[in-house]
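Structure, as C-alpha cells:
Apart from one protein chain that is not included, each protein chain of the complex appears where it belongs.
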Amino acid sequence: MVIPYVVVIILFSLGIYTVISKKNLIKMVIGFTIVESSLILLLILIGYKPSGTAPILDRQYEIVVDPIPQALALTTIIIGGSVTAVMLALVIKIYKRYGTLNVDELRKLRG
Amino acid sequence: MSKINERLKKLHTIALVVALAVFLLVVVYEIHNLDNNSKRYLSEHYISEGVRETGAINLVTSVLYDYRAFDTLGEATVILTAAAILSLLVPVSKATMLGTKFSIIVYQTTKFSIPFLAVLGVHLIFFGHLSPGGGFVGGVVLSIIPILLTITYGVEFSESKLKPAKKKLVEDIGAIGFILLGLLGVVTGSNFLANGQANFGPGNTGELISAGLIPYLNVMIGIKVGAGLAIIFNSLIKEK
Amino acid sequence: MITPGLLYLSGALLLFLPITNRIKYIMSFLITAGALIVTFYLIPGYSLELDFLKYTLVPFKVDNISKLTGLIFAVGGMAAVIYSINLCSLSNLRLIFVFIGSALTVVFAGDLFTLYVFWELMTISSSFIIIMASDVTKKTGYFYFLVQLVGGLSLLWGIFLQYSATGNLSLHAIEAGLPFFMIAIAIKLAFVGFHTWLPLVYSKAPFYVAVVLSIYTTKVGVYVMFRLLSGINILAYAGLISALFGVVMALRQKQVLRLLSYSIIIQVGYMIMGISIGTEEGTTGAIFHLVNHILYKTVLFMAVGVVIYTTGKDSFENLGVMGRKLPLTSIATLVAFLGIAGVPFFNGYMSKTIIKDALHEPLLKWGLDLMSFGTSLIFLKFIYYAFFKKSTINIDKKPAISMQFGLGFLTVFMIVIGINPFLLENLTTINLGINYFDKKHLLSGIQPFLWSIAAFILLKKYVVKNYQRLLYYDGYRKMAKLFVATGYKLSNYHDGKLNRYLVWATSTLIVLLLLLMF
C-alpha cells in the first residue's frame, strides 16, 4: 500500500521542481497541473479500500470506498482547472506584451 | 564562474525538492505506522445512512449536493470567477484563431455527434443522483458542444450560434439558481441548502424525481459548468 | 476641573473653525491668559484618575514643583504666543498650541503612560512646527523628528521595563531600565553626543519657532529628569562635562542663534547638576533655575528674533542695530544678560546660588564657577557686538507691537524675581533658608562675572575672532548611510526573477520543516 503513495510523492516533488526550476512559462503551468494531479491521486488513494466498489448503492455491496475524497477530488479538479485557465490566460497576455515566454524577462517590477 | 553558479543553483533546487520528498516520505511512513482505518465515522455514516437520508443513490452526488453542498457553491463561484477573469482579459476586438481547414468528414462528424453529446450531457445531469455522473460531468460534456463548434468551424461561427452574452447569462442564472434553491430551505424554515433535513423528501429512491432538490441543483451546476467552460475555452482561443 | 494643557489643546481645535484675524487674537489671548490663571489657582495635592485600557491613569496631579513649572510654562506660553502671533501661519499656531498644551500636560502627568503620550505628542507637534515653518527647514525637521523619536522610544522601552518589573505605571523612582530613561532624557536635554539637533534646529528654524521650542523642549527634559532620575550623583559630572563642552562650542559660533543654543546646553548643565545632587536644595535650585532660564533665554531668543525680523540676518554684526535703534529690546537684553551671567539682584543669581550651596564636592564647585565664567564670557561677546562695536546696519522695518509686548512681559517677571528672590520660594511654600544678599553669597556670585570681564578685555581678539567651522565626526550620518546601503542591497535582490522568488519560498519551507522537526 505504500508504493502508490511514493508515486504521489514523486509526482508532487517533480511538479514542484518543474515550477521552481523551469524558465518557460508554459512549463511552469504544466508543473502546477502535475502537482494538482498528484493531489487528486492522493485523494483517490486515501479513499481507496481493497476490493471496494464505487459509492453508487444501486445494489447491496460489502465494501464501498470512501465517497468523501471523491467529492473533494471533483472540487479540486474544478478549482485546479479554473486556476490553470487563468494562468494560461495570463501567459497568453504576457506573451503578447513581452514577446517571450522566458520567465527571466518578466522584470518590469523590481526593487 | 557563472557556469559553476548555474550548476550550484540547479543543485540547490534539486536538493530542496529531494528534501521535500524525504519529508513527505516521513509523513507517509508515519501514517503507515498508524492504524487509522477505524477513524472513518463520517464516511461510514454516509455509506450506511446516505441513501436513506438524501435519497441519492450516487453517494458522491449526495456528498456534493447535500452534505457538502456549500463546497459546491464555492467551486461554482470559482468557475464563475475564472470565466469572469477570462472574459475580462479578452480583447474587445474580434480575433481569429489559427484557421485550419478540415476535410468534410470532420465537419460532418462534428455535426453528427453534437446531438449525441447533448443527450449524453443531459442524461448525465439528470441521472446524476442515480448513476455515475452529475452536474459537473454533465456540464463538461455539454461544454464540448461549443468547443467542438469552435474548433471545427472557427470562433465566429461558434459565437454566432451561441452568443457569449447568452452563455454568460446562462452561467449567472445557474449560479443564482443554485443559491435560490438553497434559499428554499430557508423559506421553509430550515437551514440554507437544506434538502433532506427540510422535508423535501427523499421521494422514491431510485426514480428520476427523487432525492428532493438534488436533481435541480444538478441542473443548475450542469448549465453553469457547461457555460463556464465554454466561455473559458472560447476566451483562451480568441487570444491572438 | 479644567487643566491648562487641555485648555491649550482645545484651543488648537477651536482654531480649526473658520475665524477672522481679530477673533484669532482674542481667542489666543483668552486661552493663554486662561491657562495662566487656571495654573495659578491650582491646588497642590489635587489629582485626577482615569481608566484607560486596563490601567488606572493619573493624567493630572498637582504638587508644588509641578505647579511652579506649570506656571512658568504658562507664562512662557503666553509670551511666546503673543510674540509670534503675527509671524506664523494659522496651521503653525495650531501646532504651537498643541505643543504648549502637551508640554503643560507632561508637567502635570501623574503616571508614565500619560507622560509618554504627551512627550511624544510634543515631539510630533514640534517636528511639524519645524517642517511647516519654511522651505529650508524640511531636512532639519526630518532629522529632529528622528532624533526625538529615538528619545521617545527609549523612554517607552524604559517604561515597559519598569512596568514589567514593578507592575505599575506610577511616576516614582525608577527601578528598571535606567539606561533607557537616561538616553531619552539625554536626547531631550541635548547632552553632549546627543546634542546635534539643538543648534541645528534653533539656527535653521525661523526665530519664532526657536523661541517656542527653547521654552519647552529641553525644560520638559529637565522636569522629567527631576521626576524620574533625581539623586544619581554621578550625573553631576556628566552635567559639568556637557556644560563645559557647551562653553567651548558656543565661543566658536558665528551665528547668534547657534551661540544661544549652545548656551542652553550650558544652562541645562546647571540643572543636571542640581537634580543629580538629589537633596531638596539641589532639586529646588534646579527647578528655580529652570524658571529663571526660561525667562532670560526666551527674552534673548526674542531679542535676537527682533533683530532678525528687522534686519533679516542673525550674524553678530547685525546685533549692532540693537543699541541704536531698538531701545526696548536692548533694555530687555541687558536685563537678560545680567540675569544669565548671575549678577546679584538679577534673576539668574538666586538659582545659581542655591545650586552652588547644594554642591559639596570641591571639583563640582570649581566646575560651576568655571561654567558661570564661561557663560558670562560668551554673553560679553554678545553684548560687545550689540552695544560697543560700531556697525552700519540699518533696520528694514519696525518690530511688531506684539513682539515687543511679549518681550516686555517677560522682562518684568525677570526684574521682579531678581529683586525679590524669595518670590519663588513663597510661591512653592518651600523654605530653603538661604539669605541671598549676605556677603558670602554676593561675593561668590559676582566673582565669575568680574573675572570674565577681565578675561574678555585681555583676550578680546581670541574671543571675538571668527572661527572656521570645526570638522567633527558625524556618527549619525554614518549610521544613516549604512541603513540606506543595506536597504539598497536588499532591494537589489528583488530583481524580478520569479524563479528566484520560488526558490526562496521552497527553501523557507525546508528550513521551517527542519526547525520544527529538530
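Some points to look at:
Just so it is clear, A, B and C label the chains in written order, and each chain counts residues from 1 on its own.
In this text, a contact is a pair of C-beta atoms (placed from the backbone, for glycine too) under 8 Å apart; a residue touches a chain by one contact, two chains touch by 3 or more.
What we mean here is this: contacts and distances are computed from a predicted model.
Within the choices "hydrogenase (acceptor)", "Heme exporter protein C", "Proton-conducting membrane transporter" or "Cytochrome c oxidase assembly protein CtaG", the name that UniProt assigns to the complex's undisplayed chain is "Proton-conducting membrane transporter". The chain not shown here makes contact, within the complete complex, with A, B, C.
Within the set B:A69, B:L124 or B:I144, the residue that contacts the chain not displayed is B:A69.
Among C:L48, C:M132 or C:L178, only C:M132 touches the chain that is left out of the view. With the whole complex as reference, residues 12, 16, 19, 25, 28, 32, 35-36, 39, 42-43, 46, 68-69, 72, 75-76, 79, 82-83, 86-87, 90-91, 93-94, 97-98, 106, 108-109, 111 of subunit A touch the missing chain.
Where subunit C meets the missing chain, the touching residues are 52-53, 116-118, 120-121, 123-124, 128, 131-132, 135, 138-139, 141-142, 145-146, 149-150, 153-154, 156-157, 160, 163-164, 483-484, 486-488, 490-491, 494, 496, 498, 500-502, 504-505, 507-509, 512-513, 515-517.
For subunit B, the residues touching the chain absent from view are 23, 26-27, 30-31, 34, 36, 39-43, 45-46, 66-71, 73-75, 77-78, 80-82, 84-85, 87-89, 165, 168-169, 171-173, 175-176, 179, 182-183, 185-186, 190-198.
Quick note on the criterion: only the chains that are shown with their structure count from here on.
More contacting C-beta pairs link the chains of A-C than the other of the two pairs A-C and B-C. Chain centres here are Cα averages; for subunit A and subunit B they lie 15 Å apart. Subunit A and subunit C have Cα centroids lying 67 Å from one another.
Subunit B and subunit C, compared by their mean Cα positions, are separated by 72 Å. Touching two or more other chains at once are residues 503, 506 of subunit C.
For subunit B, residues that reach two or more other chains under the stated contact definition are 13, 16-17, 20.
Partner subunit C is touched in their complex by these residues of subunit B: 9, 12-13, 16-17, 19-20, 23. Taken together, the subunit B residues at the contact with subunit A in this complex read 10, 13-14, 16-18, 20-21, 24-25, 28-29, 32, 40, 42-43, 46-47, 50-51, 57-60, 62-64, 68, 71-72, 74-75, 78-79, 81-82, 85-86, 89, 130-132, 134, 136, 206, 225, 232, 235-236, 239-240.
Subunit A makes touch with subunit B in their complex at residues 1-2, 5-6, 9-10, 12-14, 16-17, 20-21, 47, 54-58, 64, 66-68, 70-72, 74-75, 78-79, 81-83, 85-86, 88-90, 92-93, 96.
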